[in-house]
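Right after this comes subunit A.
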Amino acid sequence: MKSKSRQKEIKKILMTGNEAIAQGAIDAGCRFYAGYPITPQNELTAYMARCMPDSGGVFVQSESEVAAINMVFGASCAGARSMTSSSSPGISLKQEGISYIAGAELPAVVVNIMRGGPGLGNIWPSQSDYFQATRGGGHGDYHSIVLAPSSVQEAYDLMFLAFDLADNYRNPVMVLGDGILGQMMEPLQVTSHKSQVTGQKAVVCLPIGKATSQKTWALTGCEGRNPNIIKSFRMKEGDLEKLNLALQKKYKAIRQKEARFESLFLEDAKIIIVAYGTMARIAKGAVGMLRAKGKKAGLLRPITLWPFPEKVFKDLQARNSKLKTLLVTEMSYGQMLEDVKLALDGKLKVEFLGRAGGGVPTEEDIIRKAGKIL
Partner candidate 1 sequence: MAKVKIDIEKCKGCFLCVSFCPKRLIKPDSKLNRRGVRPAKMEIDSQCLGCAMCAVICPDCCIEIYK
Partner candidate 2 sequence: MKEAQKIFSRPRSLRNISTHYCGGCGHGIAHRLVAEIVDELGIRERVIAVAPVGCAVIAYDYWDFDCSEAAHGRALAVATGIKRVRPQNIVFTYQGDGDLAAIGTSETIHAANRGENVTVIFINNAIYGMTGGQMAPTTLLGQRTATTPAGRQIGVHGAPLKISEMLALLPAVKYIERVSLHSPQEVLKAKSAIKRAFQSQIDNLGFSMVEVLSACPTYWDMPPKKALDWIRDVMSKEFPLGRIK
């Protein structure tokens, strides 16, 4: 929808992570947003309120997180690229809707700017919703695709991928950030994007009210075709199992094709720090400082948390015989740790460093722990 001249123009602007996610979504063709206020993601909702109408889209402040995710269900039924955002307690409320979206095979993007839990917790950054995000979260055998940006630029960029993946797989996609990423301000380069999904043509979102020719399943009124039905309810004997088998097939394809990660010094590291999102920025700093001291540290940063980039973990030993230990660091108490251990299948030693409830492991904490291991 952008004019050609605008696509060529390369802009650099200063933005918070929350705003970059909102702008990224709009630039990726999102035309429906519903959300309910919750800290620390309020700037995202406010940005959408300000900018969505100018982009020809719809902004609704819903009466609850439950209503917001169900409005997204509706807008997605009608063919629009749709999203909602919230923070941990609000995301818990959205789980019902996410399960229905997964069951009805609708595309939708959900942003979680995580805060401390359990319960009302606090408004400090946290990564404690990893299990909820990667294991499904709601009822039933389903997965959301989970993307974890670690900078404002990446938060913007991943919104394009999020909507492409959602449309191509007709599956919920969660963008998992935390309070630091949401509130942090960094320079951002807004550029034109193509679909990053292998072998798939990008699904372009058309302006509100126009039929989406590529979404033949969407509810647009049955003019010139048989009626479409969108549902997750399968009462007839065997039908629900059939749906589940189809979902499992889809998840297998996603596991094979869509795992993404970033790595540093995997070839010669004696210790690899594993971290995602904000924690990976801190880990990256620690790796640099360790290297400066002559200590061979490396970094492995999963970008997709589901599918978890298992293969790179499985191949580590074969790539680097000097590697002894992985140090998993999280702003939670050992959630991603389980996926790392599952991927390694007992082949390498895994240590853990984590804090939560507002506590954030520092570079010094990581260096100290790594020093003990080395």
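Basis for inclusion: all candidates are chains of the complex that A comes from, given by their letters.
Just so we're on the same page, a residue touches a chain if its C-beta (ideal position, glycine included) is under 8 Å from a C-beta of that chain, and two chains touch if they have at least 3 such contacts; residues count from 1.
Because the structure is predicted, anything quoted here is derived from the model rather than measured.
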| item | value |
| --- | --- |
| Of 1 or 2, the one touching subunit A somewhere in this complex | 2 |
| Sites on subunit A touched by candidate 2 in the complex | 31-32, 34, 58, 60, 62-64, 66-68, 70-80, 82, 96-97, 100, 104, 208-209, 219-224, 227-233, 235 |
